[in-house]
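All protein chains but one are shown at their positions in the complex.
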Amino acid sequence: MTKGIQLPALKSAPSAPAAIPPAAPAPAGGSAATFDVRQLNVWFGSHQVLRGVSLEIRPKAVTAIIGPSGCGKSTFLRVLNRMHDLVPGARVEGRITLFGEDLYARDVDATLVRRRVGMVFQKSNPFPTMSVAENVTVGLRLNGMREKGLIQERMERSLRMAALWEEVKDRLNANALSLSGGQQQRLCIARALAIEPEVLLMDEPASALDPLATAKIEELILQLKQDYTIVIVTHNMQQAARISGQTAFFYLGELVEFDQTIRIFTHPRQKQTEDYVTGRFG
Amino acid sequence: MNAAAVSGKTGSRAGLALAAPGKAGDRVFRLLTWLMAMVVLVLLALVGWTLCKGSALSLSKFGWHFFVHSNWDPVNGDYGAFWFIYCTFVSSCLALLIALPLSLGTAVYLTELAPGWVRQPAMSMIEMLAAIPSVVLGVWGIFVLVPWLREGPYPLLVKHFGFLPVLRGPTTGFCILSAAIIIAIMILPIITSIAREVFRAVPDSQREAAFALGATRWEVTRLAVLRYSVRGLFGAAMLGLGRALGETMAVTMVIGNSDKISTFLLAPGNTLASKMAAEYGETPLGLHLSALFELGLMLLLVTVATNILARLLIGAMGARQPTGTGAP
Partner (left out) sequence: MNHWYHRWRKLKSSGVSGLCLLCALAVMTPLALVFFHLLKAGASSLDLAFLTQLPTPPAEPGGGMANAIVGSATLLGLAGLVGIPVGVLGGIYLSEFGARRRNWAVRFAADILNGTPSIVWGIVVYALVVGYSAYAAGLALGFMMIPLIIRATEEMMALVPNSYREAAFALGIPHWRIVLNIVLKTAGKGIITGILLAAARVTGETAPLLFTAFGNDLWNRNLSQPIEALPLKIFNYALSPYDDRHRQAWAGALVLIIFVLALNIGVRVMTRGRAPRLAR
């Protein structure tokens, strides 16, 4: 996957250990979108995976992406943090902006984008050679942060935000793989939060977990949405109904319907949506 | 737990004081690793070029003559490699003839017949054989194998088969046949290893089908496994041959170091590799050195050719190569 990576040209880097320019303050529950996606098309080689997708992601809210397997939901999610740059043969077209800035402009550094837009994956993947503490802080340390005190503080903060602190505070130096599956996933969330992104993308974060762990993750998401924009891909409709404010239904690479969650699940406008949420397929 | 209270954020982001990534790091690193990878290509070119350049003098002086003529005379400046080519060819082929059946039988035993708990330890033991340095085997060859051969098997061989022109005695034991035997010992592990991989690549469903037809164990192996593996086994043999051709130290120590032409297997000789090794201590110059390089060039070409052939045969099977660690 990492072969032949052509990371795009740099935005000329600011000289001092640069502060990432702060985002325009998002008005509480306001209308300024976090992501504004217009006419997104994605190809892998000659195979088109997403077609003419347009939607807006609201800040400090949870947006769910649902749809049957292969409908392009994960592909869509990965557009938002430029993960497709790493896939040779992937082509992304359309206008995607993050807080008003064009995400795919020529001079934008994808690495910087990914510091603002974090991602949590389906299968938890804490780094196996590192301890719990090292895993949480890896994003900070490998991106140049030196002050031990600050690192320590961020680590504790992230672990608390991920509702993991109490469980691991006595074994911060234990290997990350010694945690349970649910704990590992929350560790990955803490790891993503440590670099203080503005957005958190979650690709079926609880699908590999048992119901108890899943419930914890959902509770966590509801807490986090107060400070972060969250976009979550899920194949579990009840989950989408429980935690999201807006839901997008994808089918065969197209955005079929995008509306408030309540509407999608009670009065969907499209027949396909209705078929899906009532379980007729998928 | 209230995330907002804990995070201390009030809306807009404070600066994160993280280093801007900069593409310099990526570029430098990529360039550095690329350079190191290119070293391999450079090294190959270097080996080829050095040998060609070194043998240029000898090639131009002797031309074809070098391959059909047999002599090694630094005093008079006359060199011909025919005897060495002959000995290399004979010793390697004999070695293959000895080793191939043994290796195949062993591989069959290890994959099809042995009880489960025996398989891995036995294979590990065989791989240990591959790790024995050539010079150590040579020491054993000089002081144990050759004396034993000279006292026991060789006289028997001469007595019973001496009517064959190749098996006339007497012999000191340091001869082409001894070299073949010791080369055979050295190539057993690699052939066994590859043959085993080739056999393992045969899907169990093939074996099951044969069993279901009521075949005996041997018939299953013959029908389902061997027939499927012929190409890969050729490849194993080729790899063994390639390794045999390049064997130097153990061969040098038991082959008797003689440049005299003979048709007897029990006569001493010199392979390309052992002749080169025998030049140790001399400081060859000029034409002498060039002839030496030409020997090296021949050796390189012939081992590369067999290796490529082997790779094509095995690659076609998709079988893996073993953790061979022997020192030639």
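By written order: A and B. Residues from 1 in each chain.
The criterion applied here is as follows: a residue touches a chain if its C-beta (ideal position, glycine included) is under 8 Å from a C-beta of that chain, and two chains touch if they have at least 3 such contacts.
Model, not experiment: these values are computed from the prediction.
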item: Contacting the left-out chain in the complete assembly, out of A:Thr97, A:Thr111, A:Asn175 or A:Ser207; value: A:Thr111
item: Listed residues B:Ile142, B:Val166 or B:Ala201, member touching the removed chain; value: B:Ile142
item: From B:Leu149, B:Val225, B:Met249 or B:Leu313, residue that would touch the chain that is not displayed; value: B:Met249
item: Touch criterion as defined above, residue of B:Leu46, B:Leu156, B:Leu213 or B:Val230 at the omitted chain; value: B:Leu46
item: Footprint left on chain B by the chain that the document does not show; value: 21-22, 25-26, 28-30, 32-41, 43-44, 46-47, 50-51, 53-54, 101-106, 108-110, 113-114, 120, 122, 124-129, 131-140, 142-144, 185, 188-190, 192, 194, 216-219, 221, 239, 242-243, 245-249, 253, 273, 276-277, 279-280, 292-293, 296, 299-300, 303-304, 307-308, 310-311, 320-328
item: In chain A, positions touching the absent partner; value: 1-5, 7, 81, 83, 86, 111-116, 118-119, 121, 123, 125, 127-129, 138-139, 142-143, 188, 191-192, 195
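Definition applied: only the chains that are shown with their structure count from here on.
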item: CA centroid of chain A to CA centroid of chain B, Å; value: 53
